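Left out: one protein chain. Kept in place: all the others.
Moving on to chain A:
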């Protein structure tokens, strides 16, 4: 597979060109988001739903739309299935999309998914016609349950949201990618480009990152670096890595040595 060959991701029958999804949490300004989108080529951007303030809504959404990217509203901050379902329904009404990144977290300290509430919300939203992309933990059984419920993708965490700790349990992520049929998107924990490359090498179909880009010293540069890492990791996965060995294996011919 050539690095330049078309290799689009398909989620719920929709083609997504870039395998790097961008979160907007922490973005310094709509202008920086615009530069990050240009630098990374991302065409799926997640946004939160909140009560209106005194400013007219718009500038952030205008940037996403001008770029031609798809909006993926999320239910960040929701703690119960009931809150998440209402938030998703409000997002569908406000933005005209039935896609939702479903987040139901247990508390504000760990920000870890509450899988009981998550499964409940996923079931309700799938039944209501939503394209559900759930943020989940790195547990294979939960991921399989979400896929079985009809979620369009599963999005396991690499490590806690905003931690930048990378992929804490690579074998758990690999197990999920091997077990579920729907696309697997590594969500949360990415700190830098190599983490994203690893996610793709483990068999993930895409990577979502927010903090790693938005709070980097140079967000557009990091967006470009992570986008490149996603492509490299995807290509490496397809190329088939060598097996790991306990001992050395000579790469040079062992015959015809001078002096033999």
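Brief remarks follow.
The criterion applied here is as follows: a contact is a pair of C-beta atoms (placed from the backbone, for glycine too) under 8 Å apart; a residue touches a chain by one contact, two chains touch by 3 or more; residues count from 1.
FYI, contacts and distances are computed from a predicted model.
Look at the chain that isn't drawn here: its UniProt entry, checked against "Spermidine/putrescine import ATP-binding protein PotA", "Thiazole synthase", "TRAP transporter small permease protein" or "Sulfur carrier protein ThiS", names it "Sulfur carrier protein ThiS". Among A:39, A:71, A:84 or A:176, only A:71 touches the chain left out of the display. Within the entire complex, the positions of chain A that touch the omitted partner chain are 23-27, 33, 46-52, 55-58, 60-61, 71, 73-74, 76-77, 86, 89-95, 101, 103, 210.
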